[in-house]
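Of the protein chains in this complex, one is absent; all others appear in place.
As written, the chains take the letters A, B and C, and residue 1 is the first residue of each chain.
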Amino acid sequence: MKAAFKRGTAVTLKDIPLRDLAPDEIRVKVQACGICGTDLHVNPTEGEQESPFGHEAAGVVMEKGCGVTCLEVGQPVVIESATPCGFCSYCKNTQQELCTDIKSFWYSGYFGLAEEMITPAITAIPCDDLPPHVACLSEPLGVAIDLVRLADIRPESNVLLLGPGPIGLMALSIVRRMGARRVFVSGHRVSTVRVALAERLGVDGFFDPDETPLAEVDFDCNIDRILVTAPPPTLADACEVACKGGIISFIGIGWGDAAFTRFDANAFHFKKLQLRASFASPALYTPLALQYLREGVVEGEALISHRFPLDRVAEAMDMARDSSRAVKVIVEP
Amino acid sequence: MKAAFKRGTAVTLKDIPLRDLAPDEIRVKVQACGICGTDLHVNPTEGEQESPFGHEAAGVVMEKGCGVTCLEVGQPVVIESATPCGFCSYCKNTQQELCTDIKSFWYSGYFGLAEEMITPAITAIPCDDLPPHVACLSEPLGVAIDLVRLADIRPESNVLLLGPGPIGLMALSIVRRMGARRVFVSGHRVSTVRVALAERLGVDGFFDPDETPLAEVDFDCNIDRILVTAPPPTLADACEVACKGGIISFIGIGWGDAAFTRFDANAFHFKKLQLRASFASPALYTPLALQYLREGVVEGEALISHRFPLDRVAEAMDMARDSSRAVKVIVEP
Amino acid sequence: MKAAFKRGTAVTLKDIPLRDLAPDEIRVKVQACGICGTDLHVNPTEGEQESPFGHEAAGVVMEKGCGVTCLEVGQPVVIESATPCGFCSYCKNTQQELCTDIKSFWYSGYFGLAEEMITPAITAIPCDDLPPHVACLSEPLGVAIDLVRLADIRPESNVLLLGPGPIGLMALSIVRRMGARRVFVSGHRVSTVRVALAERLGVDGFFDPDETPLAEVDFDCNIDRILVTAPPPTLADACEVACKGGIISFIGIGWGDAAFTRFDANAFHFKKLQLRASFASPALYTPLALQYLREGVVEGEALISHRFPLDRVAEAMDMARDSSRAVKVIVEP
Partner (left out) sequence: MKAAFKRGTAVTLKDIPLRDLAPDEIRVKVQACGICGTDLHVNPTEGEQESPFGHEAAGVVMEKGCGVTCLEVGQPVVIESATPCGFCSYCKNTQQELCTDIKSFWYSGYFGLAEEMITPAITAIPCDDLPPHVACLSEPLGVAIDLVRLADIRPESNVLLLGPGPIGLMALSIVRRMGARRVFVSGHRVSTVRVALAERLGVDGFFDPDETPLAEVDFDCNIDRILVTAPPPTLADACEVACKGGIISFIGIGWGDAAFTRFDANAFHFKKLQLRASFASPALYTPLALQYLREGVVEGEALISHRFPLDRVAEAMDMARDSSRAVKVIVEP
């Protein structure tokens, strides 16, 4: 079957064989797979070995291992990119977020940008009432849900979102739904479709840090909640803008020097700030994410800017890289 | 293999066959099984069909279904009486306590007071560093942990425990470990071994409600946390004794009229009380319970008053019923 | 100056003298005072001494004691009916809700249904940007905020409100703002203006318990949050309707037998319910309540069905008693 592989910026389709299933695995025919920002960074240099990728998949169960009792062949499912094992000490102590034996297709070598994939049954969640290209958004939406939960949003919160990419826009939708008092967005104005979408979802102000340093913006209120989906160095800005008692939740990683953050710990101390890292691996809220998509809390169709068949996956990747035109790009094998 | 069955107060051993394992099941040789207060109420009337029972088991894995990858034959384990499935919407949304597809031997017909039992693999937790008669205490200890967690104990809390049975005494140990300021116990003085054990664990006062109504006791401090392991009608006492802002957590059920509680809602309102029900099904903290036993936070050996072989299970049940002499009674097949 | 007094159902205006201020007191010219359900129950029998009443007041500072530094003569204010002292051990330990030395006009003998009142300065909160008849709603709104906070509402919550009186309707507004998934209301259909207002605020279903017992209603979803502003006996219904893991927050008191609640503690236990009493004395969220009124989270004008001058206070009381016609009734001295 055909699967996408990446090395440097080159993306190619290769024919690869499928192996037999382990007792707890299933084989899934992929119907849709989203492209995530981290996909663009897989194997960044030419020198490395090429790898399969894609981790936001929805499809149909084609076959199951002998030990799988919770799923049927023919069932439409979404696939979590990482799932708590349910068995380790953390899972059994109600701390699945710290699971030490995460289950994922990641270790199987079969990823989502392919005709088929092999994955542990526990990573699959039945979903027969959303089209696959929308259902597969549950993966990044789970990330957004975790980011928002960490920030403890209330109706009186004045929220600033740094980074209106797909996950940021999903977080914006949720924060609006939760009745936050004000929601501001900081991003690059060149990303016109994202700016337009943010404005449609409802923002009280959009700021481009290239036009005005964030610390000089007059928000006309205290910013007490900040959601960061931008690279780590922006955390210094977040610390500067946050008011006393502020909470900053963040996702996202940086490469090289951008992996480090440096900020004024005195100000952090005197303002009683909190910095909380969100990392939604294992996935924690997939059924809730599906419910949000089903009920329009997050409008899946509105977030999808482009859809490509699998044989145009290279083109899909180029589009996903172009933040002036793309929001969410979906590949449909 | 031999298994205990109960009807009315009669307990007998019967030889029963073992069936084949489903893919996700294991067969366990039982080495120890505690007797719980609810066991005494199984099939209370003579007219009913006799039933197997016993749900606090530890033993060794003898055989496993084809889909079981997380356990090995020969491994010592404790068995949870109910385990979150890890797959339903509640489990996947981090609310396993509301699991809608609980896994348990309960549905297999093979219980813990027997030579062997069949149970879903996910209910078994490896434990090779505690003797089985101590390890099996993890089941009621998980109940005690949940009861205590709900009550939000702090170093400045003045705690009252209603019901110094095995679970109450475990809760007492934990509350002491958490540094609670005062811990009082209300129970029947006739339960001499339980009173003695409570005093050894450290109590600031022991009261017998048959000597002095709880509402007339002078605690010389505000009681702001109450743990109830006594029948529901005692909740009215708890509401009366609790100070403003108090939290009452409770477990336990009543039969007939004792299933109902009635209290002064005005007082409840003006005192801003909270009543929180603990029901540790599914089990949530088994690895933590094992850690508490291992490290002496709860002294397992001290709680065990009697140990019987399986063929004296009827005698064990009689002893468990005699709260003047017994604390925890263990059966060792 | 003129002040309203009540005995039985008789309400009269009397001329009473004002005394000198203590150092920490202020004298306030009352501009608006809401009528609360509890006002209708003041001195219910003819035999008692007549009393002044009214505790939802807004007005203007006329005079201040020598020790008052935080307010100026001429300043428009709202008056909290009870205020944490800021000095007792509870207040200084961040538990003002348990304040043991609450400050209030209640002890001064001068209440809100009067031309003027005397009250501790700490009970007054400056508010110059809302008309007094709206500003005085901050008192009951603080009650509604506390009720809602206790219930831990989330976007996925299915909420049931028992009792669409003024506080219930305020709670409904907040819960809608917080994005609750479903909100149902149980009340009497004869209260037509309240039903109409609830429907305007947005309800997913209105049920009259006189038509269909609550336990027989098909909500088509799990009710996991219940807000009760109805008399205590309705708590049994709430316990019956609540799904596993449900939280019931309640305010309100009953007279005579209606002070008691009785429910099935077994079901409460197996469903892991929580019952949490809200009693907003001392007041805790007055500035937030004013903000909600200012920004339309709660629409003050929409909740006010009638306004009367002080010399028609008896008529105002009769109207407030008629739940088929009145929502919130305001008296403007």
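Things to note:
To be clear about the criterion, a contact is a pair of C-beta atoms (placed from the backbone, for glycine too) under 8 Å apart; a residue touches a chain by one contact, two chains touch by 3 or more.
Quick caveat: nothing in here was measured; it's all calculated off a predicted structure.
Set against the missing chain, the residues A:Glu72, A:Asp129, A:Glu199 or A:Asp264 yield one that touches it, A:Asp264. If you put the hidden chain back, the residue from C:Val68, C:Cys136, C:Leu197 or C:Leu214 that touches it is C:Val68. Remark: the omitted chain is touched by one listed residue; of C:Asn93, C:Thr192, C:Thr212 or C:Ser324 this is C:Asn93. In the complete complex, the residue from A:Gly252, A:Pro287 or A:Gly300 that touches the missing chain is A:Gly252.
Subunit B residues in contact with the hidden partner, per the touch definition given at the top, are 155-156, 174, 177-179, 181, 288, 291-292, 295, 297. For subunit A, the list of residues touching the undisplayed chain reads 95, 97-98, 232, 235, 244-245, 250-254, 259-266, 268-279. One chain of the complex is left out; on subunit C, the residues touching it are 22-24, 65-70, 80, 84-87, 89, 91-94, 96-97, 122, 125, 283-288.
To be clear about the criterion, only the chains that are shown with their structure count from here on.
Taken over every residue number at the interface, the positions common to subunit B and subunit C amount to over half, indicating a same-residue contact. When the CA atoms of subunit A are superposed on subunit B, the rotation angle comes to 180 degrees, reported as a multiple of 5.
Subunit B and subunit C, compared by their mean Cα positions, are separated by 42 Å. Counting partner chains per residue, subunit A shows two or more touched chains at residues 288.
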